[in-house]
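This is the structure I have questions about; it appears just below.
Missing here is one protein chain; the remaining ones are kept as they sit in the complex.
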Amino acid sequence: MSGSWMTTRAWLLMLPLLAVMISVIGWPLVDTVRLSFTDARLVGTEGSFVGLDNYARMLSGANFQRTLVTTTWFAVISVAAEMVLGVLAALLLNQQFYGRTVLRALMILPWALPTVVNATLWRLIYNPEYGALNAALTQIGLLDAYRSWLGEPNTALAALIVADCWKNFPLVALIALAALQAVPRDITSASMVDGAGPIARFRFVILPYLVGPLLVALVLRTIEAFKVFDIIWVMTRGGPANSTRTLSILVYQEAFSFQRAGSGASLALIVTLLVTVLAVAYAALVRKAAGSNA
Amino acid sequence: MLKSINRTLLGAAFVSGAFMPHAFAETAINALFMAQAAYSEADVRAMTEAFSKANPDIKVNLEFVPYEGLHDKTVLAQGSGGYDVVLFDVIWPAEYASNNVLVDVSSRITDDMKKGVLPGAWTTVAYDGKSYGMPWILDTKYLFYNKEILEKAGIKSPPKTWDELAEQAKIIKDKGILATPISWSWSQAEAAICDYTTLVSAYGGEFLKDGKPAFQSGGGLDALNYMVTSYSSGLTNPNSKEFLEEDVRKVFQNGEAAFALNWTYMYNMANDPKDSKVAGKVGVVPAPGVAGKSEVSAVNGSMGLGITTASKHPEEAWKFITFMTSQETQNQYAKLSLPIWASSYDDPAVTKGQEELIAAAKLGLAAMYPRPTTPKYQELSTALQQAIQEALLGQAKPEDALKGAAENSGL
């Protein structure tokens, strides 16, 4: 069989997938680019060409800068916490103890809970008057008065991050656990004989096995955290005083609540660009890590 | 064919034949309502059932969303011709008319309607001299108070002015009856604007002057200052800044608020012993005024029912709207929302058991103050919500926050 026929056949087999992706993602993306240069509204006018006005207005607006900072905080802290907690949990689950199998099985629970359910659940937990968190903390004496967790700018974002972490760190843990199980036992025992302490052992013996899978998890989680919408929409809608408004919420507001499809599109593309830059930087990192460990 | 197979499967899967279409149904219309304040979901469903009984050839599919989703859903559904009838807030006709979302129904409104409905109610549906629907919910924020707590504190009568409210709250706080006696809905949402507007009307403020923001000074500033003082002095429940109306009701019903600003619906709900710990102790008066400026204050929080331009069945839609807004229907369900019809307020069938509410309504409804009428209302409101929260949280001084809102309002 000739190579060119193989390639043609492969393209034919790819065709359905590519056709769907081009029509439902490719075309809308191109159209978003077109819209971003117009002052089109969501319903009604087609809009006319306004050049780079939308971009200039969006980038210079205080809203955008502030929202970018909020989004970055959310992404960096929640992803970092998920990674650390996930690896710690995986190290624990890799030890031998009674009930380990059950605990491993339970790890899937938060991850399987739909995001909207998770957000609703935590909103109830954080409720300032009747929430479980206030009740638990005051009953054990850690708090003397009920607090408004989602109503104070300095706790609202943290509260969201906790809710997001709780759902996502088990996934990191499961990925890390699978990688740990691939570490050959004789290597760890050998390093013990060499007298390596637990920290050195983790750093030099175990970590190299974790880096690859963890980096992939890191990339995926960071991209997702940067695009975050659902959990914030359900829990705070960006409040209080816009302290939890992320980029996706801002785009929604611009394009759908205010119906300015044009400037909404330009803002969405700016976000896309940011995520792409992040992803490309990460991809380089992954390749480097894969290279050094190969 | 495929559809009917689906239906059969569905019926089998979910036990009953509830999904089978009505035997008579010829036309189906879709109506969008809110699940928040005013008429309860059960009330709307019961009214619709009565309508279907009277009009077996029209089937009405009901959809309920939170108030927060009502505007966006209405606009987004235009693309699909989704709804025939939509509930809209008094602040939206300007935008809906400019963007061709609602049908101008001025010609459909009969003389009987014009004569019978309270004049104030018509402002709910009017923009540029045209009517874009029928008023349905005639509502404003009242001051509710817990009679038992006031009695315990030795307070003879509820406050007539906002300063008196603060004084009375202080007495209750100082006597240790409640740590934070007043509850409001100051979440970053339209609810906060409604409370703010009530105060703006009390202080004789103005939102816009010649189309430009005017709330940064005068009454607009006084109103925000009052909110901030009440919050920082500890008289207001600090959780108010994440409350919507339902949270206020819950706190009030649990006996944890001496005073609360809320819509009509709270009166009968808080008086229902099944859900409420304060049944029988609920007092209601118009929101207070400011000495020398106003006797009472009120926000126009009314809502109307309109036909969307995407509707293919405007006749049936109008029939449904006339039924829902008819005096007969409204009188029958006058517990959570009061009728738009003038003569209903003297009808014993309506007033019985809620004389206090009716008395407050007569004063409050007459004083209703509008939120600004502009196609850019959503942006203005979003900017104001942010300003109010920044001021409450101490992130900005009230005057600076309002100045910022004026700049961001898009006006």
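Note that the chains are named A and B in the order they appear, and that numbering of residues resets to 1 at the start of each chain.
Keep this in mind: a contact is a pair of C-beta atoms (placed from the backbone, for glycine too) under 8 Å apart; a residue touches a chain by one contact, two chains touch by 3 or more.
Note that in this section contacts and distances are computed from a predicted model.
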Among "VWFA domain-containing protein", "NADH-quinone oxidoreductase subunit H", "Carbohydrate ABC transporter permease" or "Propanediol dehydratase medium subunit", UniProt's protein name for the complex chain that is not shown is "Carbohydrate ABC transporter permease"
Among the chains you can see, which ones touch the chain that has been omitted? A, B
Which of A:Phe37, A:Phe74 or A:Trp122 sits in contact with the chain that's absent? A:Trp122
Listed residues A:Pro28, A:Pro184 or A:Pro208, member touching the removed chain: A:Pro28
Just the residue numbers, please: which parts of subunit B touch the chain that's not shown? 10, 13-16, 18-19, 30, 32, 34-37, 40-41, 45, 48-49, 61-69, 73, 76-77, 79-80, 82-83, 246, 249-250, 254, 275
Interface with the unshown chain - residue positions in subunit A: 3, 6-7, 9-11, 13-14, 16-18, 20-21, 24-25, 27-29, 31-32, 35, 42, 89, 92, 95-97, 99-100, 103-117, 120-125, 127, 129-130, 132, 135-136, 138-139, 166, 170-171, 174-175, 178-179, 182, 189, 192, 212-213, 216-217, 223, 226-227, 229-230, 233-234, 247-248, 251-252, 255-256, 261, 264-265, 268-269, 271-272, 275-276, 279, 286, 290
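As a convention for this text, only the chains that are shown with their structure count from here on.
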Would you mind writing out the residues of subunit B in touch with subunit A in their complex? 68, 71-72, 75-76, 78-79, 99-101, 187-189, 238-239, 241-242, 247, 250-251, 254, 256, 378-379, 382, 385-386, 389-390, 392-393, 395, 408
In the complex with subunit B, residue positions of subunit A that touch it: 41-44, 63, 128-130, 146, 148, 150-153, 236-242, 253, 256-259
